[in-house]
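One protein chain is absent from this view; the other protein chains keep their places.
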Amino acid sequence: MREITRVVKAYEDAINQNRVVGSICEECQNISVPPRPVCRVCGSDKIDITTVDAIGKLLTWTVIHIAPPTHLDRVPYILGIVELENEQRLSGIVDLPEGVEPEFDMILRAEFEEGQEGASRLRWRRVREQ
Amino acid sequence: MREITRVVKAYEDAINQNRVVGSICEECQNISVPPRPVCRVCGSDKIDITTVDAIGKLLTWTVIHIAPPTHLDRVPYILGIVELENEQRLSGIVDLPEGVEPEFDMILRAEFEEGQEGASRLRWRRVREQ
Amino acid sequence: MEMAEITNNSIDAIYAGMLSPDVFEHQMHAAPGIPDYLGMKNTPSTRLEAACASGGLAIMHGIIGIASGLYDTVLSVGAEKMTNLPTAHVTEALAMCADDIYEVSSGITFPGAFAMMARAHEREFGTNAEMRASVAVKNHKHAVDNELAQFRKEITIDKAINSLMIADPLRLYDCSPITDGAAAVILVPWDKAKNYSGPKVKIRAFAQASDTMSLHDRPELTGFMTTKVAARKTFEMAKLTPKDIDFAEVHDCFTIAEIMAIEDMGFFEKGKGGSVTLDGETARDGHFPVNNSGGLKAKGHPIGATGVSQVVETFKQLSGIAGKRQLDDVSLGMTQNLGGSGSTIVCHILERGD
Partner (left out) sequence: MEMAEITNNSIDAIYAGMLSPDVFEHQMHAAPGIPDYLGMKNTPSTRLEAACASGGLAIMHGIIGIASGLYDTVLSVGAEKMTNLPTAHVTEALAMCADDIYEVSSGITFPGAFAMMARAHEREFGTNAEMRASVAVKNHKHAVDNELAQFRKEITIDKAINSLMIADPLRLYDCSPITDGAAAVILVPWDKAKNYSGPKVKIRAFAQASDTMSLHDRPELTGFMTTKVAARKTFEMAKLTPKDIDFAEVHDCFTIAEIMAIEDMGFFEKGKGGSVTLDGETARDGHFPVNNSGGLKAKGHPIGATGVSQVVETFKQLSGIAGKRQLDDVSLGMTQNLGGSGSTIVCHILERGD
């Protein structure tokens, strides 16, 4: 439990520093995003935290029209799964400019906007728009 | 499930009519307060609803000082178990006049005060004070 | 219990599948309420929870209780009372079955998770809106003959593919409804079942599998590894193959879920689940009927009850008491009950008892 707390906290702290981190296994060097307390490849719990390049392609997505109470003010919003390097994946909201539709394999980059209480929130945005 | 809903609804409806009801078994005439969907004595589910005399003695009680959020405005309050005729028992708030302390076997009667949205609430009060 | 000629006193233990009486009914520790309200004395009653697969676990762990030799007669129950809460809160409650840290914080919903799989399935196999809708159309048609179904009205593909968008590409008619309900079975060792004259069915095999909480942590987005693992283990225990099974009740919480289930269980080739449904192969008069009860889509989906209800339907078919929806000449049926976005799967194979 300590370890779970540690990796989740590392992830959340990193988001607040506008970074995305994963875990790296000291035994087999496997990287996991989001970070995990036990290596999925070799089972080791010798885990370090490492910053990853938060750029990837859109694997799949939905457009949420009926949202939970926490997200009612955002509908409709795009929720997608983004694949980073090494087949690591993350879920997140995809923010696209007006008139741009999501597409398979669209290249997206993690950007960070201000959330509640000064915390950062990760948003996936199209690389082209920069 | 239909039966559970039926007996609970009968109980709640009766409270709103300022009455307390129990179930009476058509097979063995056993009375249960609060009403139950299946007779505890003979196992029959042939159950009728019957009004009972809501007067009894205080079996045990506590004075709640740390309350759940729903009852914060009432602390401290007395919560007791009252035994009616035939060893039937009910939990409830006991309202005593200023300066009167609860006592074992104190005779209490169900009275009804207005609750939320026009519904009645059962309160146990000392018989002597009337 | 009347049908099974069982009285309160002969129940040794109760297993109850419920997702969240906590959130839906403000009642934790709900399992002892069952023997309490049934007037039983001190009968152990255990709640099992694995989201929408809670009911399947109640059956499976009831069987394990009997197999252990500890119990002779078990009551396995599933129940959920969902309509106390407004829809937005039910949506939120169900989303709580997804991973809270990485998924729920991103605004995922239950339909949203399956919508992402539907899109991946469409990309890889061409499973389109019409194919998905054909699952709903079939299950609504099946439910017309189920007197216990929530919806007993046929719908059209046209109506389904034009219904309200919930989580693109899934629309209202791709989603199972919010339902109150309960289901129960009595389990006894097979050699003691002969003491009862009522209908009886043999549980041949069962298995349970888990997977990651988050969808993004799984290599495959077009099916469930859990379904594959649980189905394979169930077939192994039964010493059977998919070809031996006559019909199935699978977890169609969303239309795409039924399509993936019949593929992952091995009844149809991967990627063909949508087209075989559109072609009528899984209809009551098709060669492999699926969700002949109406499924979650039309029979209803009272979360904790669903897995038990699937076994009850299979029981009815195998004992020839399914009335107007009775299938001819069936001797082996299979169930697949899914929890969350597939983080738990429970499968059972049942066999005709005579």
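We just call them A, B and C in the order they show up, numbering each chain from 1.
One rule holds in what follows: contacts are C-beta pairs under 8 Å (C-beta built on N, C-alpha and C of every residue); 3 or more make two chains touch, one makes a residue touch a chain.
Just so you know, these numbers come straight off a predicted model, no measurement behind them.
Student: One chain isn't displayed here. Which of the visible ones does it touch?
Tutor: Within the full complex, the chain not displayed touches A, B, C.
Student: With respect to the chain omitted from the figure, which of A:38, A:55 or A:96 is a touching residue?
Tutor: A:38
Student: Which candidate, B:14, B:31, B:90 or B:110, sits in contact with the chain we can't see?
Tutor: B:90
Student: By the contact criterion defined above, which parts of chain A meet the unshown chain? Give residue numbers in ascending order.
Tutor: Contacting residues on chain A, toward the hidden partner: 1, 4, 36-40, 43.
Student: Could you please point out the chain B residues that touch the chain left off the display?
Tutor: That gives, for chain B, the contact residues 8, 11, 34, 59-72, 74, 76-77, 79-81, 87, 89-93, 104.
Student: Counting contacts across the full complex, list the positions on chain C that touch the omitted chain.
Tutor: The missing chain touches chain C at positions 13-14, 19-20, 22-23, 25-29, 31-33, 35-36, 42-51, 57, 61, 64-65, 67-70, 93, 96-97, 99-100, 104, 207-213, 217, 225-226, 229, 339-340, 343-344.
Here is the rule we use: only the chains that are shown with their structure count from here on.
Student: Which chains share more C-beta contacts than any other pair?
Tutor: Chains A-C share more contact pairs than any other pair.
Student: Look at all chain centres (mean of CA atoms) and spot the one farthest from the centre of chain C.
Tutor: Farthest by centroid: B.
Student: Indicate the whole-number Å distance between the mean C-alpha point of chain B and the mean C-alpha point of chain C.
Tutor: 40
Student: State, to the nearest whole Å, the distance from the C-alpha centre of chain A to the C-alpha centre of chain C.
Tutor: Those two chain centres are 32 Å apart.
Student: Among all residues of chain A, which ones touch two or more of the remaining chains?
Tutor: Residues of chain A never touch two or more of the other chains.
Student: What are the residues of chain C that contact at least two other chains?
Tutor: Residues of chain C never touch two or more of the other chains.
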